[in-house]
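Left out: one protein chain. Kept in place: all the others.
Here is subunit A:
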Amino acid sequence: MSVILVLIVVVAGFSFWWLLQQRVLAKPWLEYGVHTALPETDVSHMPTAKIGLGIFLAVVASLFALFASAYFMRMEYADWQSPPLPRILWFNTVILVLASLALHFAVRAVREGRPDVARLALAAAGLASLLFLAGQLTAWRELTAGGYFLDTNPANGFFYLMTGIHGLHILGGLAALARATVRAWTEERIDERLRLGVELCATYWHFLLLVWLGVFVLLAGWAGDLVALCRQLLT
């Protein structure tokens, strides 16, 4: 359960830091009058949707951290046999990096007010993400063709489960990305809503790229080596 505990420590640390910014040391019984409070305060002018997305991403992080915890705990049992890593995963990783990059450029384009670049970048990101999903399906087919079925070994089970859940998150993101893309192609100019939508998509994609890199490291077995190394250093 160490992975999830590390995440909890990070989240708790961030929460305490945030609370300290919010005058939790104040003595409310001694004060009256209007404080400038959120949402118009001294601090956060961040759009509500971004804060909402940030909290949602914390939930997703907790989900994957728990999968990783379960992975490590299950790994220690004798019957564990990792499947070979499908080579196409390298290709998929590159594609997902490209999708993330495309969204990065889309954000820059909407900020600089260049709708044509934004349209192309959004479409490219969408296509790359679809390609990534197709690539993941190919990886699954490769595994089944090699006889590494879901139920033959828990390691295979985790492979399908974690790539599947990650893919579902990409799929959900694609719905939002599709809306932003359609908006970019139909509207003449870039408005506030489009800008926000593109920025949210980009954050989501960067985050899912990060999650994918974590999942990839886990499935490739390097994480196990890393943990073993840490243990040796500690003992």
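One rule holds for everything that comes next: a contact is a pair of C-beta atoms (placed from the backbone, for glycine too) under 8 Å apart; a residue touches a chain by one contact, two chains touch by 3 or more; residues count from 1.
Note that contacts and distances are computed from a predicted model.
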Missing subunit (named according to UniProt) among the choices "Cytochrome c oxidase subunit 1", "2Fe-2S ferredoxin-type domain-containing protein", "Peptide ABC transporter ATP-binding protein" or "PepSY domain-containing protein": "Cytochrome c oxidase subunit 1"
Which of A:D116, A:D151 or A:E188 contacts the chain that the document leaves out: A:D151
Options A:A58, A:L131 or A:A220, residue touching the unrepresented chain: A:A58
Contacts of subunit A with the absent chain, listed as residue ranges: 1, 4-5, 8, 11-12, 15-16, 19, 22-40, 44-45, 48, 51-52, 55-56, 58-59, 62-63, 66-67, 69-70, 73-74, 77-80, 150-151, 154, 157, 161, 165
